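All protein chains but one are shown in place.
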Amino acid sequence: MNAVLRIDNLRVEYRSKEVGQRTKVAVNGLTLSVSCGEVFGFLGPNGAGKTTTMNVLLGFVNATSGSARIFGVDVRETIARQRLGYLPELTYYYKFLTAEELLRFYAKLFRIPRAERESRIDAVLKLVELEAASKRPIKTYSKGMQQRVGLAQALINNPDLLILDEPTSGLDPIGRMKVREIIQRLKSEGRTVFFSSHELGEVETVCDRVAILNQGELKVEGSVDDLVHQHQCNLEQLFLKVIGYRAV
Amino acid sequence: MNNVFAVTGIVIKEMYRRKDFYVLLILTVLITGVMGSVTFFNDEKISRYLKEICLLLIWISSLVIAITTVARQMPSEKENRTIFPLLAKPITRGQVLFGKFLGCWLACGIALLCFYVFFGAITVSREHQFHFLSYFQAATLHWFMLAILIGMALLGSLIFAAPSSNATICFVAATAILLVGRHLNQVALTLRGGQQTFVYGVYYAIPHLEIFDVRDLIIHNWPGIAWPYYATAALYALIYGGLFVTAACLIFRRKALN
Partner (left out) sequence: MLALLFVLCFGTAAWLDPRYTALRAQRPTDVLSVLMGDSRKMFANHFFVKADAYFHSGFYPTIFDNHESFQTPHMAGDAGAMKDENEGEETAFMGEPRDFIERFTRHFMPAMHTHLDEGGAEGAAAGADLGEAPGGQVREILPWLQLSAELDPNRIETYMVTSYWLRKRMGRVNEAEQFLREGLRSNPGDSALLFELGRLYQEDRKNDDRARNLWELGIQRIQEEKKPLSDPDKFMLGNLSLSLSRLEESHGNLSDALRWLEVFKPVSPHPSQVQRQIDELRDRLGEPVSSVTSKEQAAP
(Lines give C-alpha, C1' and ligand atoms only; values in the text may rest on other atoms or scores of the structure.)
Protein backbone atom coordinates (compact mmCIF):
# COMPACT_ATOMS: atom_id res chain seq x y z
CA MET A 1 0.00 0.00 0.00
CA ASN A 2 1.10 3.58 -0.56
CA ALA A 3 2.27 5.45 2.50
CA VAL A 4 -0.11 8.31 3.25
CA LEU A 5 2.11 9.51 6.04
CA ARG A 6 5.85 8.97 6.15
CA ILE A 7 8.24 10.11 8.84
CA ASP A 8 11.99 9.59 8.33
CA ASN A 9 14.52 9.97 11.11
CA LEU A 10 12.69 12.91 12.61
CA ARG A 11 14.52 14.89 15.28
CA VAL A 12 13.08 17.89 17.13
CA GLU A 13 15.11 19.89 19.63
CA TYR A 14 13.96 22.76 21.80
CA ARG A 15 15.90 25.32 23.74
CA SER A 16 15.78 24.04 27.29
CA LYS A 17 14.67 26.14 30.25
CA GLU A 18 16.37 23.81 32.70
CA VAL A 19 19.60 24.85 34.38
CA GLY A 20 22.67 23.20 32.88
CA GLN A 21 20.87 22.01 29.78
CA ARG A 22 20.99 24.03 26.56
CA THR A 23 18.66 21.99 24.40
CA LYS A 24 16.03 19.38 25.05
CA VAL A 25 15.34 16.60 22.57
CA ALA A 26 11.61 16.10 22.21
CA VAL A 27 11.74 13.60 19.33
CA ASN A 28 14.83 11.57 18.48
CA GLY A 29 15.19 9.68 15.21
CA LEU A 30 11.52 8.79 14.72
CA THR A 31 10.77 6.74 11.62
CA LEU A 32 7.35 5.38 10.80
CA SER A 33 4.83 5.22 8.02
CA VAL A 34 1.06 4.95 7.85
CA SER A 35 -0.62 3.27 4.91
CA CYS A 36 -3.77 4.28 3.16
CA GLY A 37 -6.97 3.15 4.91
CA GLU A 38 -5.24 2.38 8.21
CA VAL A 39 -6.33 3.43 11.65
CA PHE A 40 -3.03 4.11 13.39
CA GLY A 41 -2.72 4.61 17.13
CA PHE A 42 0.12 6.84 18.31
CA LEU A 43 0.73 6.08 21.96
CA GLY A 44 3.06 7.13 24.74
CA PRO A 45 3.10 8.60 28.22
CA ASN A 46 2.89 12.35 28.79
CA GLY A 47 5.96 14.07 27.41
CA ALA A 48 6.84 11.22 25.08
CA GLY A 49 6.84 13.43 22.00
CA LYS A 50 3.44 12.58 20.49
CA THR A 51 2.15 16.14 20.35
CA THR A 52 5.51 17.41 19.11
CA THR A 53 5.40 14.90 16.27
CA MET A 54 1.89 15.98 15.39
CA ASN A 55 2.95 19.62 15.53
CA VAL A 56 5.66 18.85 12.97
CA LEU A 57 3.17 17.04 10.73
CA LEU A 58 0.86 20.05 10.85
CA GLY A 59 3.60 22.62 10.30
CA PHE A 60 3.33 24.26 13.73
CA VAL A 61 6.92 23.40 14.56
CA ASN A 62 9.96 22.93 12.31
CA ALA A 63 11.95 19.74 12.64
CA THR A 64 15.63 20.05 13.55
CA SER A 65 16.45 17.25 11.13
CA GLY A 66 14.71 14.47 9.26
CA SER A 67 11.62 14.71 7.13
CA ALA A 68 7.90 14.14 7.18
CA ARG A 69 5.63 13.77 4.18
CA ILE A 70 1.89 13.61 3.76
CA PHE A 71 0.67 12.15 0.47
CA GLY A 72 4.26 12.46 -0.74
CA VAL A 73 4.35 16.21 -0.11
CA ASP A 74 6.67 17.74 2.45
CA VAL A 75 4.63 18.81 5.49
CA ARG A 76 6.07 22.33 5.25
CA GLU A 77 4.15 22.87 2.00
CA THR A 78 0.68 24.30 2.44
CA ILE A 79 -0.77 21.94 -0.14
CA ALA A 80 0.05 19.00 2.14
CA ARG A 81 -2.86 20.07 4.34
CA GLN A 82 -5.45 20.20 1.55
CA ARG A 83 -6.56 16.59 2.15
CA LEU A 84 -5.94 16.68 5.87
CA GLY A 85 -8.36 17.02 8.76
CA TYR A 86 -7.10 17.87 12.26
CA LEU A 87 -8.79 17.73 15.62
CA PRO A 88 -6.67 19.31 18.38
CA GLU A 89 -6.72 18.01 21.93
CA LEU A 90 -8.06 21.25 23.39
CA THR A 91 -10.89 22.45 21.24
CA TYR A 92 -11.27 26.20 21.25
CA TYR A 93 -12.79 28.02 18.36
CA TYR A 94 -13.79 31.60 17.66
CA LYS A 95 -16.37 32.21 20.37
CA PHE A 96 -18.08 35.03 18.51
CA LEU A 97 -18.89 32.77 15.55
CA THR A 98 -21.69 30.26 15.25
CA ALA A 99 -20.86 26.66 14.32
CA GLU A 100 -22.22 27.29 10.85
CA GLU A 101 -20.08 30.40 10.35
CA LEU A 102 -16.99 28.60 11.60
CA LEU A 103 -17.50 25.72 9.20
CA ARG A 104 -18.18 28.13 6.35
CA PHE A 105 -14.90 29.91 7.13
CA TYR A 106 -12.90 26.67 7.11
CA ALA A 107 -14.69 25.53 3.98
CA LYS A 108 -13.52 28.69 2.22
CA LEU A 109 -9.95 27.93 3.26
CA PHE A 110 -10.28 24.52 1.62
CA ARG A 111 -11.63 26.25 -1.50
CA ILE A 112 -14.77 24.13 -1.43
CA PRO A 113 -16.96 25.54 -4.20
CA ARG A 114 -19.85 27.70 -3.03
CA ALA A 115 -22.44 25.34 -4.50
CA GLU A 116 -21.07 22.40 -2.54
CA ARG A 117 -20.17 24.33 0.59
CA GLU A 118 -23.59 24.59 2.21
CA SER A 119 -24.42 20.94 1.62
CA ARG A 120 -21.09 19.90 3.16
CA ILE A 121 -21.77 22.09 6.19
CA ASP A 122 -25.23 20.60 6.64
CA ALA A 123 -23.84 17.07 6.26
CA VAL A 124 -21.12 17.41 8.92
CA LEU A 125 -23.45 19.21 11.31
CA LYS A 126 -25.85 16.32 10.95
CA LEU A 127 -23.05 13.82 11.46
CA VAL A 128 -21.99 15.40 14.76
CA GLU A 129 -25.60 16.12 15.75
CA LEU A 130 -25.27 19.90 16.01
CA GLU A 131 -27.96 21.00 13.55
CA ALA A 132 -30.18 22.46 16.26
CA ALA A 133 -27.37 24.54 17.79
CA SER A 134 -25.64 25.55 14.57
CA LYS A 135 -26.86 29.16 14.66
CA ARG A 136 -25.84 29.81 18.27
CA PRO A 137 -22.48 31.38 19.12
CA ILE A 138 -19.89 28.80 20.09
CA LYS A 139 -19.36 30.55 23.44
CA THR A 140 -22.75 29.16 24.51
CA TYR A 141 -21.73 25.54 23.81
CA SER A 142 -20.93 22.89 26.40
CA LYS A 143 -17.57 21.06 26.32
CA GLY A 144 -19.07 18.11 24.51
CA MET A 145 -20.65 20.35 21.91
CA GLN A 146 -17.35 22.16 21.38
CA GLN A 147 -15.65 18.81 20.87
CA ARG A 148 -18.26 17.97 18.25
CA VAL A 149 -17.67 21.30 16.52
CA GLY A 150 -14.02 20.31 16.46
CA LEU A 151 -14.87 17.04 14.81
CA ALA A 152 -17.10 18.80 12.31
CA GLN A 153 -14.37 21.22 11.26
CA ALA A 154 -11.94 18.30 10.94
CA LEU A 155 -14.34 16.58 8.53
CA ILE A 156 -15.55 19.58 6.53
CA ASN A 157 -13.20 18.94 3.61
CA ASN A 158 -13.86 15.19 3.43
CA PRO A 159 -10.26 14.50 4.42
CA ASP A 160 -8.30 11.49 3.25
CA LEU A 161 -6.13 11.69 6.35
CA LEU A 162 -7.49 12.59 9.75
CA ILE A 163 -5.09 13.51 12.54
CA LEU A 164 -6.77 13.39 15.94
CA ASP A 165 -5.00 14.46 19.12
CA GLU A 166 -6.70 12.64 22.01
CA PRO A 167 -10.16 12.81 20.44
CA THR A 168 -12.03 11.32 23.39
CA SER A 169 -10.37 13.47 26.04
CA GLY A 170 -12.98 14.97 28.36
CA LEU A 171 -15.91 13.20 26.73
CA ASP A 172 -18.55 11.18 28.49
CA PRO A 173 -19.05 7.50 27.52
CA ILE A 174 -21.67 8.41 24.93
CA GLY A 175 -19.38 10.97 23.41
CA ARG A 176 -16.53 8.46 23.30
CA MET A 177 -18.82 5.94 21.62
CA LYS A 178 -19.77 8.47 18.95
CA VAL A 179 -16.14 9.28 18.22
CA ARG A 180 -15.36 5.59 17.94
CA GLU A 181 -18.26 5.16 15.54
CA ILE A 182 -17.04 8.02 13.38
CA ILE A 183 -13.54 6.56 13.24
CA GLN A 184 -14.87 3.19 12.23
CA ARG A 185 -17.08 4.76 9.62
CA LEU A 186 -14.14 6.68 8.17
CA LYS A 187 -12.15 3.49 8.06
CA SER A 188 -14.93 1.74 6.20
CA GLU A 189 -14.82 4.58 3.67
CA GLY A 190 -11.14 3.90 3.08
CA ARG A 191 -9.82 6.97 4.88
CA THR A 192 -6.72 7.00 7.04
CA VAL A 193 -6.87 7.96 10.69
CA PHE A 194 -3.81 8.83 12.75
CA PHE A 195 -4.61 9.54 16.36
CA SER A 196 -3.09 9.67 19.79
CA SER A 197 -4.94 8.55 22.86
CA HIS A 198 -4.52 7.43 26.44
CA GLU A 199 -7.62 5.19 26.23
CA LEU A 200 -5.75 1.95 25.46
CA GLY A 201 -8.91 -0.16 25.52
CA GLU A 202 -10.35 1.99 22.77
CA VAL A 203 -7.10 1.88 20.81
CA GLU A 204 -7.03 -1.88 20.97
CA THR A 205 -10.58 -2.03 19.61
CA VAL A 206 -10.27 0.49 16.82
CA CYS A 207 -6.67 0.54 15.61
CA ASP A 208 -5.01 -1.57 12.97
CA ARG A 209 -1.50 -0.61 13.93
CA VAL A 210 0.05 1.23 16.83
CA ALA A 211 3.34 2.86 17.71
CA ILE A 212 4.53 3.46 21.27
CA LEU A 213 6.83 6.37 22.00
CA ASN A 214 8.79 7.00 25.14
CA GLN A 215 11.14 9.93 25.85
CA GLY A 216 11.10 10.93 22.20
CA GLU A 217 12.06 7.50 20.82
CA LEU A 218 9.98 4.90 19.05
CA LYS A 219 9.93 1.79 21.23
CA VAL A 220 7.49 -0.46 19.50
CA GLU A 221 5.52 -0.46 16.24
CA GLY A 222 3.27 -2.97 14.56
CA SER A 223 -0.23 -4.32 14.22
CA VAL A 224 -2.17 -4.66 17.43
CA ASP A 225 -2.83 -8.33 16.98
CA ASP A 226 0.82 -9.15 16.25
CA LEU A 227 2.09 -7.20 19.20
CA VAL A 228 -0.41 -8.69 21.62
CA HIS A 229 0.36 -12.18 20.35
CA GLN A 230 4.12 -11.59 20.38
CA HIS A 231 4.27 -10.25 23.93
CA GLN A 232 1.52 -12.47 25.30
CA CYS A 233 -0.26 -9.63 27.04
CA ASN A 234 -2.86 -6.99 26.32
CA LEU A 235 -2.02 -3.60 24.94
CA GLU A 236 -2.05 -1.90 28.32
CA GLN A 237 0.41 -4.35 29.79
CA LEU A 238 2.60 -4.01 26.71
CA PHE A 239 2.50 -0.24 27.06
CA LEU A 240 3.58 -0.37 30.69
CA LYS A 241 6.31 -2.86 29.86
CA VAL A 242 7.66 -0.74 27.02
CA ILE A 243 7.85 2.45 29.05
CA GLY A 244 9.56 0.59 31.89
CA TYR A 245 6.84 1.04 34.49
CA ARG A 246 7.28 -1.06 37.60
CA ALA A 247 4.42 -1.45 40.02
CA VAL A 248 5.26 -0.59 43.59
CA MET B 1 -6.18 35.76 -1.93
CA ASN B 2 -9.34 33.79 -1.11
CA ASN B 3 -7.74 32.66 2.13
CA VAL B 4 -6.76 36.21 2.96
CA PHE B 5 -10.28 37.49 2.37
CA ALA B 6 -11.72 34.63 4.44
CA VAL B 7 -9.58 35.68 7.42
CA THR B 8 -10.45 39.32 6.71
CA GLY B 9 -14.13 38.52 6.95
CA ILE B 10 -13.67 36.85 10.33
CA VAL B 11 -11.81 39.87 11.73
CA ILE B 12 -14.51 42.26 10.54
CA LYS B 13 -17.19 40.04 12.06
CA GLU B 14 -15.31 40.06 15.35
CA MET B 15 -15.04 43.84 15.39
CA TYR B 16 -18.70 44.51 14.88
CA ARG B 17 -19.72 41.84 17.36
CA ARG B 18 -17.58 43.34 20.09
CA LYS B 19 -18.87 46.36 21.97
CA ASP B 20 -15.82 48.65 21.79
CA PHE B 21 -16.73 50.35 18.55
CA TYR B 22 -20.32 51.08 19.57
CA VAL B 23 -19.27 52.45 22.94
CA LEU B 24 -16.77 54.82 21.36
CA LEU B 25 -19.21 55.94 18.69
CA ILE B 26 -21.90 56.64 21.26
CA LEU B 27 -19.41 58.49 23.47
CA THR B 28 -18.32 60.62 20.54
CA VAL B 29 -21.91 61.41 19.61
CA LEU B 30 -22.83 62.22 23.21
CA ILE B 31 -19.84 64.44 23.94
CA THR B 32 -20.18 66.27 20.63
CA GLY B 33 -23.89 66.66 21.19
CA VAL B 34 -23.35 68.14 24.64
CA MET B 35 -20.65 70.50 23.37
CA GLY B 36 -22.86 71.48 20.45
CA SER B 37 -25.72 72.39 22.75
CA VAL B 38 -23.60 75.13 24.35
CA THR B 39 -23.98 78.57 22.82
CA PHE B 40 -21.36 81.26 23.14
CA PHE B 41 -22.52 84.85 23.34
CA ASN B 42 -25.90 83.92 21.81
CA ASP B 43 -24.23 83.06 18.51
CA GLU B 44 -25.43 79.74 17.13
CA LYS B 45 -23.27 79.82 14.02
CA ILE B 46 -19.98 79.10 15.80
CA SER B 47 -18.87 75.76 14.47
CA ARG B 48 -15.11 75.31 14.36
CA TYR B 49 -14.64 74.49 18.04
CA LEU B 50 -17.24 71.78 17.63
CA LYS B 51 -15.48 70.41 14.57
CA GLU B 52 -12.21 70.35 16.49
CA ILE B 53 -13.72 68.53 19.46
CA CYS B 54 -15.50 66.04 17.23
CA LEU B 55 -12.37 65.35 15.19
CA LEU B 56 -10.26 64.97 18.32
CA LEU B 57 -12.71 62.39 19.65
CA ILE B 58 -12.72 60.61 16.29
CA TRP B 59 -8.93 60.47 16.25
CA ILE B 60 -8.71 59.19 19.81
CA SER B 61 -11.42 56.60 19.15
CA SER B 62 -9.80 55.44 15.93
CA LEU B 63 -6.43 54.99 17.65
CA VAL B 64 -8.09 53.01 20.44
CA ILE B 65 -10.07 50.83 18.03
CA ALA B 66 -7.15 50.21 15.67
CA ILE B 67 -4.50 49.46 18.25
CA THR B 68 -6.61 47.41 20.65
CA THR B 69 -8.18 45.40 17.82
CA VAL B 70 -4.84 44.52 16.28
CA ALA B 71 -2.89 44.08 19.50
CA ARG B 72 -5.11 41.22 20.60
CA GLN B 73 -5.41 39.39 17.24
CA MET B 74 -2.40 37.07 17.31
CA PRO B 75 -2.04 36.77 21.10
CA SER B 76 -5.72 35.86 21.30
CA GLU B 77 -5.28 33.23 18.59
CA LYS B 78 -2.41 31.68 20.52
CA GLU B 79 -4.02 32.00 23.93
CA ASN B 80 -7.32 30.54 22.78
CA ARG B 81 -5.49 27.95 20.66
CA THR B 82 -7.58 28.86 17.63
CA ILE B 83 -4.33 29.26 15.70
CA PHE B 84 -3.89 25.49 15.56
CA PRO B 85 -7.05 24.47 13.71
CA LEU B 86 -6.51 27.53 11.51
CA LEU B 87 -2.95 26.72 10.46
CA ALA B 88 -3.89 23.06 10.05
CA LYS B 89 -5.82 24.21 7.00
CA PRO B 90 -4.12 24.92 3.64
CA ILE B 91 -3.29 28.51 4.56
CA THR B 92 0.15 29.98 5.00
CA ARG B 93 1.21 32.00 8.00
CA GLY B 94 1.72 34.99 5.74
CA GLN B 95 -1.87 34.72 4.51
CA VAL B 96 -3.10 34.61 8.11
CA LEU B 97 -1.14 37.74 8.99
CA PHE B 98 -2.11 39.61 5.87
CA GLY B 99 -5.73 38.60 6.41
CA LYS B 100 -5.56 39.93 9.96
CA PHE B 101 -4.00 43.18 8.73
CA LEU B 102 -6.56 43.64 5.99
CA GLY B 103 -9.43 42.72 8.28
CA CYS B 104 -8.39 45.20 10.95
CA TRP B 105 -7.77 47.90 8.36
CA LEU B 106 -11.12 47.41 6.65
CA ALA B 107 -12.89 47.19 10.01
CA CYS B 108 -11.29 50.49 11.04
CA GLY B 109 -12.33 51.91 7.68
CA ILE B 110 -15.94 51.00 8.35
CA ALA B 111 -15.70 52.55 11.81
CA LEU B 112 -14.14 55.70 10.35
CA LEU B 113 -16.90 55.93 7.78
CA CYS B 114 -19.49 55.96 10.57
CA PHE B 115 -17.56 58.57 12.52
CA TYR B 116 -17.00 60.85 9.55
CA VAL B 117 -20.64 60.59 8.44
CA PHE B 118 -21.55 61.83 11.91
CA PHE B 119 -18.94 64.57 11.60
CA GLY B 120 -20.36 65.59 8.24
CA ALA B 121 -23.84 65.76 9.70
CA ILE B 122 -22.62 68.00 12.52
CA THR B 123 -20.84 70.28 10.08
CA VAL B 124 -23.77 70.59 7.72
CA SER B 125 -26.12 71.36 10.60
CA ARG B 126 -23.88 74.24 11.73
CA GLU B 127 -22.23 75.63 8.63
CA HIS B 128 -24.91 74.69 6.08
CA GLN B 129 -22.20 73.70 3.66
CA PHE B 130 -20.35 70.49 2.99
CA HIS B 131 -16.80 70.43 1.67
CA PHE B 132 -16.98 66.92 0.25
CA LEU B 133 -13.54 66.91 -1.33
CA SER B 134 -11.72 68.06 1.79
CA TYR B 135 -13.61 65.70 4.05
CA PHE B 136 -13.04 62.80 1.69
CA GLN B 137 -9.31 63.50 1.64
CA ALA B 138 -9.19 63.89 5.43
CA ALA B 139 -11.09 60.66 6.06
CA THR B 140 -9.07 58.62 3.58
CA LEU B 141 -5.75 60.02 4.80
CA HIS B 142 -6.81 59.14 8.31
CA TRP B 143 -7.58 55.62 7.10
CA PHE B 144 -4.21 55.33 5.37
CA MET B 145 -2.50 56.44 8.58
CA LEU B 146 -4.26 53.62 10.39
CA ALA B 147 -2.70 51.17 7.92
CA ILE B 148 0.73 52.15 9.24
CA LEU B 149 -0.42 51.92 12.82
CA ILE B 150 -2.10 48.56 12.31
CA GLY B 151 1.04 47.18 10.66
CA MET B 152 3.09 48.48 13.56
CA ALA B 153 0.78 46.94 16.16
CA LEU B 154 0.65 43.64 14.26
CA LEU B 155 4.45 43.47 14.26
CA GLY B 156 4.43 44.38 17.95
CA SER B 157 1.97 41.60 18.74
CA LEU B 158 4.54 39.08 17.52
CA ILE B 159 7.41 40.67 19.41
CA PHE B 160 5.91 41.58 22.77
CA ALA B 161 4.59 38.94 25.09
CA ALA B 162 1.49 40.72 26.35
CA PRO B 163 -1.12 42.56 24.24
CA SER B 164 -1.29 45.29 26.88
CA SER B 165 2.40 46.12 26.60
CA ASN B 166 2.16 46.12 22.81
CA ALA B 167 -0.87 48.40 22.91
CA THR B 168 0.78 50.78 25.38
CA ILE B 169 3.95 51.03 23.31
CA CYS B 170 1.99 51.61 20.12
CA PHE B 171 -0.15 54.30 21.76
CA VAL B 172 2.90 56.08 23.14
CA ALA B 173 4.76 55.82 19.83
CA ALA B 174 1.79 57.05 17.81
CA THR B 175 1.12 59.97 20.13
CA ALA B 176 4.78 60.95 20.25
CA ILE B 177 5.10 60.86 16.46
CA LEU B 178 1.91 62.87 15.97
CA LEU B 179 2.98 65.52 18.47
CA VAL B 180 6.71 65.90 17.90
CA GLY B 181 7.66 63.79 14.89
CA ARG B 182 7.61 66.76 12.59
CA HIS B 183 9.98 68.75 14.81
CA LEU B 184 12.73 66.21 15.42
CA ASN B 185 14.88 67.74 12.70
CA GLN B 186 14.71 71.09 14.49
CA VAL B 187 15.65 69.39 17.76
CA ALA B 188 18.55 67.65 16.03
CA LEU B 189 19.95 71.01 14.93
CA THR B 190 20.41 71.99 18.57
CA LEU B 191 22.41 68.85 19.34
CA ARG B 192 25.94 67.74 18.51
CA GLY B 193 27.79 64.61 17.56
CA GLY B 194 26.26 61.24 18.36
CA GLN B 195 23.11 62.70 19.82
CA GLN B 196 22.40 64.62 16.63
CA THR B 197 23.03 61.55 14.51
CA PHE B 198 20.70 59.52 16.69
CA VAL B 199 17.88 62.05 16.53
CA TYR B 200 18.27 62.43 12.78
CA GLY B 201 18.21 58.65 12.50
CA VAL B 202 14.96 58.51 14.43
CA TYR B 203 13.54 61.37 12.36
CA TYR B 204 14.17 59.61 9.06
CA ALA B 205 13.23 56.13 10.31
CA ILE B 206 9.89 56.80 11.95
CA PRO B 207 6.69 56.78 9.90
CA HIS B 208 5.57 60.39 9.77
CA LEU B 209 2.00 59.98 10.89
CA GLU B 210 1.55 63.73 11.24
CA ILE B 211 1.38 64.00 7.45
CA PHE B 212 -2.04 62.37 7.63
CA ASP B 213 -3.37 64.64 10.37
CA VAL B 214 -5.12 67.28 8.28
CA ARG B 215 -7.64 68.31 10.92
CA ASP B 216 -6.53 71.93 10.81
CA LEU B 217 -7.29 72.04 7.11
CA ILE B 218 -10.88 70.92 7.51
CA ILE B 219 -11.58 72.74 10.75
CA HIS B 220 -10.60 76.05 9.19
CA ASN B 221 -12.05 75.28 5.74
CA TRP B 222 -8.79 75.37 3.82
CA PRO B 223 -8.98 74.10 0.25
CA GLY B 224 -8.22 70.44 -0.45
CA ILE B 225 -4.77 68.99 -0.88
CA ALA B 226 -3.38 68.70 -4.39
CA TRP B 227 -4.00 65.20 -5.72
CA PRO B 228 -0.36 64.31 -6.50
CA TYR B 229 0.59 64.98 -2.86
CA TYR B 230 -2.44 63.08 -1.62
CA ALA B 231 -1.53 60.11 -3.81
CA THR B 232 2.09 60.24 -2.61
CA ALA B 233 0.94 60.22 1.01
CA ALA B 234 -1.32 57.24 0.31
CA LEU B 235 1.55 55.38 -1.31
CA TYR B 236 3.82 56.27 1.61
CA ALA B 237 1.29 54.79 4.03
CA LEU B 238 0.86 51.61 2.04
CA ILE B 239 4.61 51.13 1.69
CA TYR B 240 5.23 51.68 5.39
CA GLY B 241 2.31 49.47 6.36
CA GLY B 242 3.59 46.86 3.95
CA LEU B 243 7.04 47.02 5.51
CA PHE B 244 5.63 46.37 8.96
CA VAL B 245 3.47 43.50 7.72
CA THR B 246 6.41 41.99 5.83
CA ALA B 247 8.57 42.17 8.95
CA ALA B 248 5.75 40.52 10.89
CA CYS B 249 5.52 37.73 8.32
CA LEU B 250 9.25 37.11 8.49
CA ILE B 251 9.12 36.83 12.28
CA PHE B 252 5.98 34.69 12.34
CA ARG B 253 7.27 32.33 9.64
CA ARG B 254 9.96 30.96 11.91
CA LYS B 255 8.03 31.01 15.17
CA ALA B 256 7.37 27.63 16.78
CA LEU B 257 3.77 27.24 17.87
CA ASN B 258 3.57 24.85 20.77
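We call the chains A and B, going by the order they appear; numbering starts again at 1 in every chain.
Here is the rule we go by: contacts are C-beta pairs under 8 Å (C-beta built on N, C-alpha and C of every residue); 3 or more make two chains touch, one makes a residue touch a chain.
Predicted, not measured: the structure shown is a model, and the values here were computed from it.
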item: Contact set of the excluded chain (shown chains only); value: B
item: Hidden-chain contact residue, picked from the options B:R17, B:H220 or B:R253; value: B:H220
item: Residues from chain B at the interface with the omitted partner, ascending; value: 40-43, 45-49, 141, 180, 182-183, 185-187, 189, 203-204, 208, 210-214, 216-217, 219-223, 225-226, 229, 232-233
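Everything below uses one rule, namely that only the chains that are shown with their structure count from here on.
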item: CA centroid of chain A to CA centroid of chain B, Å; value: 41
item: In the complex, chain B residues that touch chain A; value: 2-3, 6, 9-10, 13-14, 17-18, 80-82, 84-92, 254, 256-258
item: Complex contact set, residues of chain A against chain B; value: 14, 51-52, 55, 58-62, 78-79, 81-82, 84, 86, 88, 90, 92-97, 101, 105-106, 108-111, 150, 153, 163
